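To start, the structure under review is shown below, and the notes come after it.
Only one protein chain is missing; all other protein chains are in place.
By written order: A, B and C. Residues from 1 in each chain.
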Amino acid sequence: MRTLYHKRGALVGMVAAGALALTPLTATQADEPIRIGYIDPLSGPFADVGHAGLNHFRFAAERINDEGGILGRAVEIVPYDNQQSPSESASHVQRATGRGIQFVTQGNGSNIAGAILEAVDRNNRRNPDNRVLYLNYAAVDPAFTNERCSFWHFRFDAESTMKIEALTTYMADLDDVQKVYLLNQDYSHGHVIEQAAEEMLAEKRPDIEIAGKTLHPIGQVRDFAPYVSRIRGSGADSVITGNWGSDLALLVREADSAGLDVNFYTYYGGGLGVPAAIGDRGVDRVLQITEWHANVNVEEDQPEYAEWVDAFKERYPDIDWYYHRIYNQMYMLKAAIEEAGTTEPKDVASALAGMEFESPTGTVHMREDDHQLQQPLYLSIMDDDVEYDVENTGVGFRTLAKISSEDAMLPTTCEMERP
Amino acid sequence: MNTTQERVAAGPNASAAVWAQRLWPWVLGAGVVVVMPVIFTSSYAITLMSHMGVMIVFALSYNMLLGNTGLLSFGHAVYFGLGAYTAMHVLRYIQATGFGLPIELIPLVGALAGLFFGIIFGSVSTRRAGVVFAMISLGIGEMVHASAHIFTGFFGGEAGLFGNRTVPSSLFGVDYGPGIAVYYLVMVWTLLAAVAMYLLRQTPLGWMANAVRDNPERAQFVGYSPQMVRFFQFALAATFAGLAGGLYVLVDEIVTDETVGMIQSGTVLLSAYIGGIGSFFGPVLGAILVVFLEGELSDITDAWLLYFGLLFVLVVMFAPQGIFGVLTQQFFAWRAGSWRGSLGPRLYGVASLVVAAIGVVAVIEMAYHYFRHWNPAEPMALFIFEVTVTGPMPWAVALTVAVAGLAAYVGHARPMLRRAMGGGGR
Amino acid sequence: MLEVIAFSLLNGLLYGMLLFMLSSGLTLIFGMMGVLNFAHASFYMLGAYFAYTMGLYTGFWVALFLAPVLVALLGAMVERYGLRRVHQHGHVPELLFTFGLAYVIEELVRLFWGNIPMNYRMPEALNFPLFTLFGTSYPAFRVFMLVVAVVMFVGLYLLLKKTRAGLIIQGSLSRPDIVSALGHNVPQAFMWVFAFGTGLAALGGVIGGIHFVTEPGMAFMMGPIVFVVVVLGGLGSIQGALIASILIGVLQTFALSVDWSLAALGAYFGYAVPPDHFFATLWYMDSTRLAPILPYILLVLMLIFRPRGLMGKRET
Partner (left out) sequence: MSARTALALKGVTKNFGRAEIIRGVDLEIRENERHVVIGPNGAGKSTLFHLISGRLQASSGSIQLFGREIDGLPPHRINRMGLSRSFQVTNLFQNMTVMENLRCALLWSQGHKYAFWKRVTSQQGVTQRAEELLERLHLSEKRDVPASLLSYAEQRALEIGATIASGAQVLLLDEPTAGMSRTEADDMVELIREITTDCTLVLVEHDLGVVFNLADRISVLVYGEIIASDTPEAVRANAAVQEAYLGTEAH
């Protein structure tokens, strides 16, 4: 039925495939550039988000290199395509450490961040002479700076409950906010927002009624009509949502076409692809809470940073400089390495912890207890009469309120183990 | 091809020499397993090879369904993933309580979970073969995957579950912190599982699985219930898939919902089919190839998913016996001496196809640069050249190469090859 | 409550009719050729993208007709040069071929159009609220979608009932051996049936691309649901496909719009599962969260207990 000779070919194949595996394995050398492994999706459905982040990092690295690099060494961004898969990301951490890379960064997806954090911790525990730092530029799950905090992890974005804290503080002052609807994606990010928003609103404005709360499957809803009719049925005047990407764009579009008149308090109203999809339907209706937006440079008169933003736009006409935290992250890393005088992750981490840094938005502070960056936050609203528009739509954001880093600060439960 | 004689050689009257012949591939395989980490020492390469081991077990278990029993499943990852989750829960239980199960046996937990769910889902899905089975497997796959987001207690939500493989005790006192130790553990299990699945094909059940695949009616009239045969095969395949899941836990120490997902189910289908479902070792080759491509090709080119899809479509269209099938076919032809007299045309045919492939790859790479790069005017590296894709020249050259290669094959090499083989075969 | 029901019915009907546009083509292809076309939703996606790009030059109304025709021609080529070749190896390779094709089409779409959703909007002529119900305005475009779907169903029905080719096709859905009555050129007939089926999917895409989002993941999103509809409705039954489409559309929309859980149902009968029970998660689960798996539960149950589907004439 089967023949013996089948087997030989298999082994030839195995050997051949193994031989090919030789190519990517290169040794490390001392005088090479400081390399930062960028682990984000570069293919598949989220590829554009990943590429946008990569361009941010590359741009910042070029600026630093033009200014003379760090300790005389150039900075190089090494992209790793994680296909938005946690296990793939974990194996990229391994691959990066195998090449002697001492810093990895990632932002898209707290599930991915969790896997990377785990892989980094594990690696640093098992290979003390080949450690790696994880610089998190966008994954906002509070756990990473609370119960799962790690000496090897630094977060440069504001974590989710900080944003909710800022949002609810602002909303508490508005008398016309009476009924709030919480619509979020059905995963930990959405769960955190739903819970935190309910608690904080109850504390700050007990008279505000939670008109309803709904979790919907992430990335699967194509027709938000049923949700919009639920929001309408609840009589809510405001919606808090942590939705991002098409989940937000579709929601706002549907609300607009059904003539629903509510304000959307969002995390990612200015996130990649969202303004383009919402267009002017979001004007005076979509608010976002971020650490920065382009018109801050105009409002606070920051010509140097404006030049940076313009140069980025010229370089990448399709996207805008969006991740201010990448600016913070890169320059704080530079400062930390220069302070430590080495790229050894343990020393750099010690230098980074507790560091204060003058950012265009004011002084920011990397809290030593939990490695969470404390920074001012901006609540802004979509407007068609601003200097900087987003995604070439003619619509941009205008600041409604600036929340100082003291006001946005929250306690941490982190009990950090330090080596 | 003279199959008769080979069948005689492989028949039941095998002498000691034949036994040696039967064993050597396994011995060689074990040798390769030992030598590989000596050559490729980086921790990443070792993890990659460990993943290959996991995928080999998984793909072989898939072939117990598709190749042996003719059951096309779109949800085999369910058993892989549930095995992995269960093994992870046990690993975490050991972490939490100090329960004394040695780490070497954790994959068995995965296997038991696979068996358990295989029995449950198998009993409802194996009544029919063909499209009905395929659809039920798809439905169950989607259901379990969606459940992963609902039953977050068991599945750990989208963040998944973590464990630490260094916590449990070891039967042999080995420290499983370093990847290399896990690599050898995985490989021992892989070899054991492969031998077990190889032997399973020769049992009454294995034979009747083939019988039911080819002719369920005749199987009934020799006393076998096709449903029961499918069910047993299904449960066993699920067991080995669960074992693969348990191994996966040891390698990655993380389990997420993607392990039960459609993409994982698709990957194992692709692996088995690209390798070749007609022979035992086809899926082994396919698993190695797919893991390698997933890990490496994605670093080299943005177009890797497209290449992957094209490779699969081409295999289905032109080589349904799989890559391994093609290799063995050619090997037999060579042994039988039918390469003699047609060597020239064969080389010519292969060369023309390679030229066509180079042209096609060039076009695809340039297209990706043109459409996807933020600045298409920036020169790109293509093979050994540097090209600017905004001009017409590179396109013309690449298209010419592709068309010329294809035309040479279709219009010249293939007829020539047919003539040569028609003459040489007799 | 009344308005929730009214809107859920309307929206469910709309979603169902869109599902029907896809599934009617697939059920024709499946019923006649035995090919369970995994790439069917990919042709739906191509319909949307073609219409978007064409619409930039010709406007929506021309694209509405031209895009499905183009996709149908593409479908004919896929059948002629791909499927027909694989056909000789049997049904499993056919299925696998379309499976791989779906991968390739998605990647090509990503290549040419990128990952971000297209700015594919409804024509201005239909961009107004047609009527207002319970304070919610109902867009004219949705009514237009319903009209297109109904026209398509009627056209398909007449085609199958009143023309000779239609009658033979209808016959062959229940008795594949009748296909030979189409004359000596069965392969060519297959090619045109495949083309026609993909054309129908593309028409669904032209409209669905506006109603939902035109993005590379739209095929992957739609694919499995279309299978569910075809299997549920019964092999080769156009009416079955219609019923199943509307059933699934309404069911999913209702699950999303109405607060409902097993616990609520249980409470009605005065029964409750203790909160620490193993099945408590399921018991107290909101219907909104269960909605995505409902179609698959239906699919599995249907295949186990009635593999011929609601209206099917023979088993799949």
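FYI, a residue touches a chain if its C-beta (ideal position, glycine included) is under 8 Å from a C-beta of that chain, and two chains touch if they have at least 3 such contacts.
It should be emphasised that the depicted structure is a prediction, and the values quoted were computed from it without experimental measurement.
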Open item on the list: Tell me which of B:220, B:329 or B:390 is the one touching the absent chain.
Closed with: B:220
Open item on the list: Touch as defined at the start, partner being the missing chain; which of B:205, B:263, B:297 or B:404 qualifies?
Closed with: B:205
TODO: Would you indicate which residue among B:232, B:273, B:304 or B:368 is in contact with the undisplayed chain?
DONE: B:232
- [ ] Spell out, residue by residue, where the missing chain touches subunit B.
- [x] 3-4, 7-8, 11-12, 199-200, 202-208, 210-211, 214-215, 217-226, 228-229, 232, 236
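Following the convention adopted for this analysis, only the chains that are shown with their structure count from here on.
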TODO: Sort the chain contact graph into one of these: line, ring, star, complete or other.
DONE: complete
Task: Pair of chains ranked first by number of touching C-beta pairs - done: A-B
Open item on the list: What's the farthest chain from subunit C if centres are computed as the mean of the Cα atoms?
Closed with: A
Task: Chain centre separation in whole Å, for subunit C relative to subunit B (CA means) - done: 31
Task: Per-residue multi-chain contacts in subunit A, two or more chains - done: 47, 186, 217
Task: subunit C, residues touching no fewer than two other chains - done: 114, 289, 292
Open item on the list: Could you list, by residue number, the parts of subunit B that touch subunit C in their complex?
Closed with: 66, 70, 72, 124-125, 127-128, 130-132, 134-136, 138-140, 142-143, 146-147, 150-151, 153, 266, 269, 273, 303, 305-306, 308-310, 312-313, 316-317, 320, 367-368, 371-372
Task: Parts of subunit A lying in touch with subunit C, wherever the complex brings them together - done: 45-48, 186, 214-217, 219-220, 222-223, 225-227, 229-230, 232-233, 246, 249-250, 257-260, 272-273, 276-277
TODO: Can you check the complex and tell me which residues of subunit B touch subunit A?
DONE: 3, 6-7, 9-10, 18, 21-22, 25, 28-29, 32, 36, 39-40, 42-45, 47-49, 51, 146, 149, 157-160, 162, 164, 166, 177-179, 201, 210, 252-254, 256, 258-259, 279-282, 284-285, 288-289, 292, 295-296, 298-299, 302, 304-305, 323-324, 327-328, 331-332, 335, 374
